[in-house]
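With one protein chain removed, the remaining protein chains of the complex are shown where they sit.
Labels run A and B following the written order; every chain starts at residue 1.
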Amino acid sequence: MDMRADAAADRTTGVSGIARWLAHVSAQRPLLVTAVGGTECRLAVERVVRERGLRRALSPSEADTLVECGPAGSGVDEAAERVWDQMGEPRARVRVRSAEEAGARIDEARIALLDLPAQRRAAARRTDADRVEDQESAEPGTDDGAQTADEAEDPGQDRQDRHDHREHRDRQARSRHHDGQSHHAHEDRQGHGRDDAEEHERAPGRGEHGGHGNAHGHGQDHDREEEGGGQEDHEGHDHHDHHGMELPGGLVMADRGDDRDGLRLDRLHIAIGPVQADWPAGLVLGLTVQGDVVQEAEVAVQTPSVEDVSVFWDDIARETLDPGALRFRAAASADSLQRFLAVAGWPDAAATGLLLRDTLLVPEGQATGRTRFTRWLRRVRRSKLLRWSLRGLGPIPGGDRLAGPTESWPVPARLHGDAAARVGRWIDDIAAVLMPDTSDTFLAPPISRERSGPPAGGLSSAPPFPPLGRERAEYARAAVALLPDMVAGQELAAVRLVVASLDPDLESLAVYLPEAAHD
Amino acid sequence: MDSFWPALALFAVASAGVLGLYGAAALLSVGEPLVREPYMGGSPVSEHAVSRFHVRWYAVTLLFIAFDMEMVFMYPWVLVVAEKGMHAVGEMFGFLAVLVAAVVYAWREGAFRWT
């Protein structure tokens, strides 16, 4: 640490002046984390990001700001912590709890990013902590008590969170392996002074979930899996040829499995979400892939921590009991559509969709920019390339019934058809507002929408539609139930497109159908 | 006979440019390289990603090799076709027709649809 400070002091003022100028001109790249219940914040943050001309980041390697939208305490926080750890300096982290403070928080983050000396110190601190861990793992059993002074200075929440998230992370990682993979070296570090031999998980031949209950001392943590203590792994229970070979990072190599062609090739266990660009908030899709084709899938739904989460789309619709509520449906569809277009690799169309969504949410917004949006809608609707990419993807036949714990229910009509049909229904929703005179529909047979026909001009005390949130909850429940089967055997691009075409709203699910959210 | 010294010189220039970028970044960056697990949406990583990737389109690679061998003949053929006349054209495109037949066969056998 001292060396680093000296080196920093030794930098010529020229270099640090240039660095300061570069920091000043650089554009912020925010990475958005949406907690369940954070839809309103996410919309506000996306709007602010768009208005300032910033581009959202896709991964922590290109991000410099972590923006957590929504209430704290949901299951997404642990993933956010991990992603925060993976970001390199200069970095900043903010939490947006309500729509109004989105701009202010992003400004705060920018100020933190411009403070280069503090960023350098933070980087040096992390580097030192990593180095100390390396040393410690290379000399097992020594009590180095290696809390450097900087570590102690670190905000306590850093250590605490790293501690907690290592628990969660290790447990999750272990539960993912069914058997025989026990030599993944997610050994848990104890506090100082304990013999390393006690710390290691002994789980010969099985993934032992409970075995690490003893493994969480306080004190020295490391922020990552780089134990390097691979030599402790090979306690004779590996049936792969890793004997004596230390694998970096404590991870194992991929194991093999059968696939449909009758070959036994390597499989990787990956996960998409919850911190993922253009991804439904709170959804975690665990995949076993061979090559880039999915062999198995499992869906996990992160639940919100707070009980009084309310569905954003419902709130909006309740505030206006007039026919204008149709535009909130269109806004919700625009939100899903722009996410879908981003996943389909059409960033320009997605950007216009984002603009449309923001425009529709503004009370008098639907009058502005009508020509541009109409043109955009026509282009998306008529895009042959899009149709060609989506043809036959993710089909849900009509007449399916899904079995719940106590009852079975039919798949909502809105989800029927393939991905192109579902996307077409979003386009229809938007067209109903933008071009109310046209009646052509995109590919899908017209779904009888007697409930959502043009409402009578009179006033009614109740909104003419059922709560949007309730519908979305049903769609989400069906989507979550169908997703593993729809996704198995598809390649990764198709998986992302299928999920984007379903776009389950887990916030609504948590509010209206909470029993389905805990699967 | 061509001299390839300019190519070597250009390679040196390009490499110098890339190294210069790295050097500038080394001077300016706020810290040393960060060693962390790869990004997995915030979920823990369970294996090294370097693995035997099941390439399902390997049939396409075989077709490509066949055509690539043909290209080895086509580049010199370009230089002499004008003087050799229709004879040369007929031979080359006859060869190509055979290869295209192979492509059609592979297409019908589903080599281009692997999902």
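As a working rule, a contact is a pair of C-beta atoms (placed from the backbone, for glycine too) under 8 Å apart; a residue touches a chain by one contact, two chains touch by 3 or more.
Assume contacts and distances are computed from a predicted model.
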Choices "ABC transporter permease", "NADH dehydrogenase", "Sarcosine oxidase subunit beta" or "Transmembrane protein" - which one is the UniProt name of the chain not shown: "NADH dehydrogenase"
In the full complex, displayed partners of the excluded chain: A, B
Identified contact with the non-displayed chain, of A:Gly17, A:Gly73 or A:Pro248: A:Pro248
Sole contact to the chain not displayed, among A:Asp64, A:Asp428 or A:Glu471: A:Asp64
Contact partner of the left-out chain, one of A:Val94, A:Ala129, A:Val284 or A:Leu354: A:Leu354
Contact set of subunit B toward the excluded chain (per top definition): 2-7, 9-11, 13-15, 17-18, 21-22, 24-26, 28-41, 48-51, 53, 55, 57, 60-61, 63-64, 67, 71, 74-75, 78-79, 81-82, 85-86, 88-89, 92-93, 96, 100, 103-104, 107, 112-115
Residue numbers in subunit A that touch the chain omitted from display: 19, 22-23, 25-27, 29, 50-51, 53, 55, 58-59, 61-62, 64, 86, 88-90, 116, 123, 224-226, 247-251, 268, 270, 276-278, 289, 291-292, 341-349, 351-352, 354-355, 369, 383, 385-386, 388-389, 491-494, 496-497
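Throughout what follows, only the chains that are shown with their structure count from here on.
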Centre-of-Cα separation between subunit B and subunit A, whole angstrom: 33
Subunit A contact footprint on subunit B (complex, rising order): 27-28, 30-32, 34-37, 39-56, 115
Complex interface listing, subunit A residues touching subunit B: 15, 18-19, 22, 33, 59-61, 76, 78-83, 85-86, 88-90, 116, 119-120, 123-124, 126-127, 130, 169-170, 172-173, 176-177, 181, 184, 223-226, 247, 249, 251-255, 259, 261, 263, 265-266, 268-276, 279, 284, 286, 290-293, 489-491, 494
